[in-house]
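Scroll down for the structure; my scribbles are underneath it.
For this depiction, one protein chain was excluded, whereas all remaining protein chains were kept in their positions.
Order as written gives the chain letters A, B and C; numbering starts at 1 within each chain.
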Amino acid sequence: MTRQKKIRLGMIGGGEGAFIGAVHRHAAGLDGHYELVCGAFSRDSDNNARTGDSLDLPADRVYDSWETMLEQEAALPEEERMQVVSIVTPNHLHVPVSVAAAKAGFHVFCEKPAATSFEETKVLADAITNAPVLYGLAHTYQGYPMVWQARHMVKSGMLGTLRKVYVEYPQGWLSQEEESHNKQASWRTDPALSGASGCMGDIGTHAFSLAEFILGDKITQLCGELNTHVEGRRLDDDGAALIKTEHGVSGVLIASQVCAGEENPLKIKVYGDKGGLEWRQMEPNSVIYRPVDAPYQVFRAGQPGVCDDALSQLRVPAGHPEGYLEAMANLYSAFASAVRSGQTGTADKVPGLHSGIRGMAFIKAMLDSSGSEQKWHSIADNND
Amino acid sequence: MTRQKKIRLGMIGGGEGAFIGAVHRHAAGLDGHYELVCGAFSRDSDNNARTGDSLDLPADRVYDSWETMLEQEAALPEEERMQVVSIVTPNHLHVPVSVAAAKAGFHVFCEKPAATSFEETKVLADAITNAPVLYGLAHTYQGYPMVWQARHMVKSGMLGTLRKVYVEYPQGWLSQEEESHNKQASWRTDPALSGASGCMGDIGTHAFSLAEFILGDKITQLCGELNTHVEGRRLDDDGAALIKTEHGVSGVLIASQVCAGEENPLKIKVYGDKGGLEWRQMEPNSVIYRPVDAPYQVFRAGQPGVCDDALSQLRVPAGHPEGYLEAMANLYSAFASAVRSGQTGTADKVPGLHSGIRGMAFIKAMLDSSGSEQKWHSIADNND
Amino acid sequence: MTRQKKIRLGMIGGGEGAFIGAVHRHAAGLDGHYELVCGAFSRDSDNNARTGDSLDLPADRVYDSWETMLEQEAALPEEERMQVVSIVTPNHLHVPVSVAAAKAGFHVFCEKPAATSFEETKVLADAITNAPVLYGLAHTYQGYPMVWQARHMVKSGMLGTLRKVYVEYPQGWLSQEEESHNKQASWRTDPALSGASGCMGDIGTHAFSLAEFILGDKITQLCGELNTHVEGRRLDDDGAALIKTEHGVSGVLIASQVCAGEENPLKIKVYGDKGGLEWRQMEPNSVIYRPVDAPYQVFRAGQPGVCDDALSQLRVPAGHPEGYLEAMANLYSAFASAVRSGQTGTADKVPGLHSGIRGMAFIKAMLDSSGSEQKWHSIADNND
Partner (left out) sequence: MTRQKKIRLGMIGGGEGAFIGAVHRHAAGLDGHYELVCGAFSRDSDNNARTGDSLDLPADRVYDSWETMLEQEAALPEEERMQVVSIVTPNHLHVPVSVAAAKAGFHVFCEKPAATSFEETKVLADAITNAPVLYGLAHTYQGYPMVWQARHMVKSGMLGTLRKVYVEYPQGWLSQEEESHNKQASWRTDPALSGASGCMGDIGTHAFSLAEFILGDKITQLCGELNTHVEGRRLDDDGAALIKTEHGVSGVLIASQVCAGEENPLKIKVYGDKGGLEWRQMEPNSVIYRPVDAPYQVFRAGQPGVCDDALSQLRVPAGHPEGYLEAMANLYSAFASAVRSGQTGTADKVPGLHSGIRGMAFIKAMLDSSGSEQKWHSIADNND
C-alpha cells in the first residue's frame, strides 16, 4: 500500500447559502483523499470570509475573487499550492473558470453543466484538450455503484439486443413561483446565470448523460418540447422528448421541475430482446433485472451477482444504504486516483469533457426542436 | 331491497383457448347479477360444443354462429331470451356483431376496442345511437375503484390546475416472435383480425382512455411514433407520443409490448400546481397523493379519505386486495343496474360509445403521426 | 371436457349487514360452479326475506331457521335439494350447524374457526369423520396461488433445512372501542358468540394455519401472551408467541387488532440454511425468494418459475392482480371438484377438519400460556 498523500483542494463558489458547494466538500471529505486548502467562495466578502473561517482555512488562502485565487495559488511553492479546483459557481462561470484554471495548471473538477451553451463547449474543449490537467464533470449519478451494474448488464449481454430506453427525471421544487429568497431557484431560472435552458440544463442533462452511459450508445435524434408552466419564469421548467440512438434504440426522455410533490426520482428503464433493467436514484442500491424466462431479480449493492466496477465503489456491507454523497465521493476518489497517478485529460470512472459536450449538444437539439414544426432533430455528434 | 332478478347473458366468442371470454364470465359471475343462458363461442364446432357443455348450457342454446344466435334468441319468448350479449371475439367482429345485436334489440357489452378503425366507429355510432339498447365497452381499468378516486382528486381540486400527465403501459409478452400456437399473439398481430394498429390498438387505447377519464379533459394533439421491433411482425408492437390536452395539460403516453420481462404495469401520474397523484394497475388499491406542502399520502381502497364512487365499488374491507376481475365485475354490475332500470345508451359508470370513438380517433392520429414529418397531429374530436 | 353441472348451494348466515356471507357468495359465483338455491340468512325475518329476495331466491327456499332449512332441504328430491351448505354464522354456531348438516347428508363449507374451543372440535370430529360428506374450512389465505408457491419452495428444498419462521398479522380495526352499530366488532368480541379468544381466534388462527401449511411442519410449542388493550373489551385483542416446530424450526407469531392504521397485512417469512422466502397478503401475487448466493428473486403469479399448483389456481395473465375473493374462489372451486368426483372427508386443496383442530389446539395453548408463569406450553397434537 503506497502512502496516500492528501490532495490539496481549492473551491470556487460554495459560500453560505449555496447548495452544491457543501455537497462537494462532504464528498471530497468522505474518503479522506483531499484537504481543502483554499477558496473563493462568494463575491460577497463577508460571506466569503465567514465560509473560509467555518472551514478552518487560514485567512490568506481565502480569496476575494476566483481570478485572484488562481493567480496567487499558482505563485505558491508546488508542495503547498492547490492541486485541484472544484468549480461550484452558477453555470455561466463554469467555462471561464475552467479555462483559466486549466491554463494555470490546475486540475478541474466542475459541477455540471460543463457550459451554458453548445457553442461555449468549443471554448472549453480548446482550453482543456491539450492542457496537462485532468477535467472532471460532476454528473453525480454516474458515481452510483449500481449505475455501473446497470451498464455492466447491458455490456455483458444480459438484456440481449437493446430496443427501448425510458429515462425520466420529474422534480417538483419549481412548481411554484420562485420567491426572492430562494437563491437556488432564482439563479437557475435566470438565463444570464444558468444558460439557455432551465430544467433541461439543470436535470435533463443528467437524464441524457445517464442514458448514454448505461446504454453505451449515442442518442442521435430527438423530437422534443419545452414548456414553462409558471408565469413570469424566463426559462423552461419542463419538457420531454422522443429519442433515438445510433444503434436503433428508441424511447422517451422526460425532465420536469413542476411535477408537484416529487422529490428527485430520476429513473431509467432499458429493454432488450432478452430482458429489461430498471434503476432508481431514490433507491440507488438496487438494479431490477427482468429476464424474459425467469423470475425477476433484484441485484443489490454488495450482494452476490454484482460486477466488480460496482463492488469497488462501495464502502459498507449490503443493506447499509449508501446515497448521493457517496456517489459524488466516488467521483472525487476516482479523480484523486487519477491525480496521484499523473494522468491528464479524463480520469477513469469520472465523466469528462466528452460528457460535457454531449450534454450541451442535447440542450441545443432540445431548444431547436421545441420551437420547430419539424419532427426529428439531430443531436450534434461533437462540437467541431 | 327490490328483487334482483338475474339478467340473461349470452356470449359471442370466448371458446376454449381464448383469454378474454373467461375473464368476462368470471366478472359477470362475481356479483351474481347474471345467468349465462347461451353462446356462440367458436367457429370450431367441437370447441363450441365443449365450451357450452363445460358451462352447463343446454345444447340448443349453444349456437354454430353469432348470426344464428342473434336470430334464434330474438325469436324466443321475452322472459327466456338473452338480454345482454357479451362480445369477446377478435377485434374485426366487434362492430358487425354490435350492430346486428343492437338491431335485434339486445344490450351490447363489448370487449375493447370498439372498432378496428376510426371510420368503422361511424357505422357503430349510426347503429347504436338511436337503438333502444345499452352499449358498454370493456375499458376494464375504469372499473377499478381507485381510478375513480384518482378522478375524484382531480375534479375536487386536490391537484389544483393541471399541468402534466404521464401514462405508460409497458408489457413484455410480445418481446419474442409469435409462435404458431400462441393464439393470443397471432390474432392480435394480424391486421385483418386486429385492425390497423397492434400495440396501440390493444393497450395504447387503454392508456389513452384512462388518461382522459382521470383528467376529465380531452387529449387533442399528439406527436407520436410507432415501431415494430420483432422481424416479420405486421403491426406495431411499440410506440410513444408527446400529448397535449384541450385545457393545456401536456405529457407523454407510452405503450409497448416489447418491454421484455414486464407484466402489465399500466401507470398514470398527473400533476397540477398544488400536487400530484399516481395510480398503478399492478397495485390497484392505492392512489398516491403528493401535495406540495405536506407529506405524501397513500389513499387506500376502503380506508378513510376515499370518495363515495370508489367506496361503492368495493366488496371487501381494506387490505383484502381486489383485482382485475373485480374491476371488470364493476363494469358488469353497473351495466346490470342500467339494464334493470331500463336505461338505454350509456350505462352509468360504464365506458360507452364515446370512449370507443375517442380510442379509435387516438389510433388514427397515432398512425397519421408515425409516418409523418410534421410534428403535431390533431386527434379528431368525434366521428362526424 | 365433461359437462360441469352447477352445484346447488345453500347458505346459513350472511344476511344484510354481515360481512363474510357476501364474500362467500362472490367467491362461489366467480368460477360459475355453484348456483345458490336456498338460505337461512338471518334470525331477523325481515332481513332474511330481503336477503333472499335480493339474491333472486324463491320465497319457499328462504328459511326461517337453519334447523328448518336442513330439515326441509333434506326432504326435497335429490336433483333439487341443496348439495353444499356454506356456514357463515358467528362462531358459536359453526359446530352445531356443521354437525347437523353432516348428519343430514350435506357437504359442509364452513367459515373459520371450525369451533369455539378445542374441546368442541371433538364433537365436530365425531360427527364429520365418518359421515359421507366433505368438510371444508375457509382458511382463505391458503387459496392464494402464491401461498402454494411458497409451500412448493419449502418442499422442493429451495430453502434448505428450515430454521426460522416469522408470521405476523397486525390489524388496526379494533384500535378503538366497539361502537354499538359495528356488528362485526361486537359479535367478534363477545365470548358467547365468538369463543374463548378474540384476536387469536379471529386472525391468530389464520397466521398459525398459514405457517403450518407453508412449513409442512407442526408447531408443537409456544410461549405466548394475550392482551386486551381497549377498556371494557371482554376478549383478547392482541397477542404474540415464541414458537417451535416438531422439526426444530423456531420463530415468532404475532396477531393484533390494535395496530392502529394497519389494514390486513398478514405476512410470513421463512428461512433455511440455503435461503429465505417472504409472502404478503396485501401483495399476494408475489413470493420473494432470497437465496444465499445470488440476487434475490421475485416469483410472480403467472410468470416463469412458478409451480403447477400455483399456476392451476390462476385465472388471468401475469400482472392482472388477483386478490382475496379469487383466493376464496379457489377454495370453493376445489371443493366443487371434490363434490363432483364424489369424494368425502377432505377436498384436495381445501383446508379441512385437521386444520380446524390444529387451529383450536393453538388457541387453547395460547390461552393456557398467557395466564401461566411457565415458559413453554405444548400444543395438543390432536383432539383425542
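The rule is simple: a contact is a pair of C-beta atoms (placed from the backbone, for glycine too) under 8 Å apart; a residue touches a chain by one contact, two chains touch by 3 or more.
In this text, all values refer to a predicted model and were calculated from it rather than measured experimentally.
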Contact set of the excluded chain (shown chains only): A, B, C
Contact partner of the left-out chain, one of C:M146, C:A240 or C:L353: C:A240
Sole residue of A:P191, A:P265 or A:G305 that reaches the chain not shown, by the stated touch rule: A:P265
Touch residues of chain A, complete complex, unshown partner: 1-6, 16, 19, 22-23, 25-26, 29-32, 36, 50-51, 53-56, 171, 173, 262-265, 281-284, 300, 302-303, 315-326
Residues of chain C in contact with the chain not shown: 159-160, 163-164, 166, 168, 170, 172, 175-176, 223-225, 227, 229, 238, 240-242, 250-252, 254, 256, 258-262, 269, 271-276, 289-292, 296, 372-376
Where the missing chain touches chain B, by residue: 289, 292-300, 303-305
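Please note the rule applied: only the chains that are shown with their structure count from here on.
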From chain B, the most remote chain by mean C-alpha position: A
Centre distance in Å when chain B and chain C are each reduced to the mean of their C-alpha atoms: 34
Inter-centroid spacing, chain C versus chain A (mean Cα positions, whole Å): 55
Residue list for chain B, restricted to those that touch at least two other chains: 262
